[in-house]
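What follows is a short report on a single structure.
Of the protein chains in this complex, one is absent; all others appear in place.
Take a look at subunit A:
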């Protein structure tokens, strides 16, 4: 009896009202979900339509929902931290708790919010933009999603079971090693990132192949929409960078599980090797998340300026250049770790060089608007606001690249302000713009403009109020990751302002939730499939897109394929499909295995987190069996008959 009690008291995190609150809400939400699904008899629907789907559009939507939930979780973390820092000597969070919160905040925001959000946009738009019926490996796509999902669940579970990781999202040894960090927290971090990392790598491969192999006839590389180009660049980075992360995490895990010393100085290991590996992945990672945002801005700017994107070739070249240079900059994350002047100089200059292609893109976006007709819709508002925000963020980035100056900025709030400016002003603004832009394509209705504008202004004002003071705090010597600070340093007022700004952004987020709920009921329905007068192929089909995307695969004759077709069609009026051209459509079958296999991954991850080898082995065996079963499965696809396609298209008014 007492041993059970003892076990439970280590297993369940206790002693903090926030955690009891989380316990209660987890139980309540789970019960509510179970109740609703049972009451409305939706279990079968959930399984057939969502859990087993291999349709890229639905997977994209699931990514988006999961990412928005994680934005909420990471956002609550952020508000808790900002409350703790609002003035000197606050006793709201204890040190331990603050440390866990900034660690999970960073980890979740980068890996379980930004990453899935770009995967959401890729899934939703890329196959449609290139005139394909699905991605190259639909089944693998489902696996990627569920691995991300269960990886994220594993990390979130640490909040109430076992304890969260607490050595920062970078998890530098020796702090994250066994000696200074016993307990399951860091294991949660290592295993959840490893599991979702497999999914990310697979997505990179999947979309690279999709873009190279599945384009509609006639679509040369240089005819591809810029968003697709940005995804291509991103995939190349993912494929090269993610294996490095996997290795770094695996070695650290071996250090922790088996007492090896890859990353501690004992027995000849070296923590700097972890730091090198981490940032060889970590710096390209920021371009993995920001390049798709660049792609989205390029689409949005062209569409809402009614103009071809300016300097298409430069845009492509700059993205490719960024994907290469981003590999030669990692050391700027530790200029102050004793590297020689020669090494620091090299990495200082290579980092500054990234500013060149980025600057070029900013000018090209502006000149896409020049001599156009700018419609200030929601996606366009977010895009326009991105430009000054990212210009400032990029400028402070160049300042950070000046190595001797970075000796002063490093680990200070100046750095915190810089990376939030590029991550929020670049990635988050970009994904929000993309969400508004493609929303009608996903769901068949537009999001309400009025509520969206309120959200926009709260976010914008909140952003500057929150982060501009942090640059100043950096100059005042305030270091990052401190949970409290003494009176008398003058840090209080600016921190207070910063906290107010964070809450304004929170209000902006609430407006967006309200906007979505409101628009489900009252949002303007999109009956044309082309609500924005778009330029690329996704706007040539109905909203939401039918299961098979294109009844007839289009022929592409140049850039801005749909825009050109529309110009030609002006004479013939509406969009029609020629019934004679419809052929049976080859589609992949749904499968429950990606979901089940990911559950086994989750079980393995959970077991290894607690060093329960039997459970780890059990989970991995389950994974192996799933893989084995798949290799004996031959009946994985089917054809949609012509009649059914005709019926669908007729119902959509396209015949």
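The working rule: a contact is a pair of C-beta atoms (placed from the backbone, for glycine too) under 8 Å apart; a residue touches a chain by one contact, two chains touch by 3 or more; residues count from 1.
The rule is short, and it goes like this: contacts and distances are computed from a predicted model.
Only one chain is not pictured, and the protein name UniProt records for it, out of "Urease accessory protein UreG", "Amino acid ABC transporter permease", "Quinol oxidase subunit 2" or "Transcriptional regulator", is "Quinol oxidase subunit 2". Between the chain not shown and the residues A:16, A:96 or A:643, the one that touches is A:96. Touching the missing chain, out of A:22, A:37 or A:353, is residue A:353. Contact with the undisplayed chain is limited, among A:52, A:479, A:528 or A:648, to A:479. Of the candidate positions A:406, A:530 or A:649, contact with the hidden chain is made by A:406. Those residues of subunit A that touch the chain absent from the view are 95-96, 99, 166-168, 172, 174-175, 180, 264-272, 305-314, 334, 336-345, 348-349, 352-353, 355-356, 359-360, 362-364, 366-376, 384, 387-388, 391-392, 395-396, 398-399, 401-408, 410-412, 457, 461, 464-465, 468-469, 472, 474-477, 479-486, 489-490, 493-494, 497.
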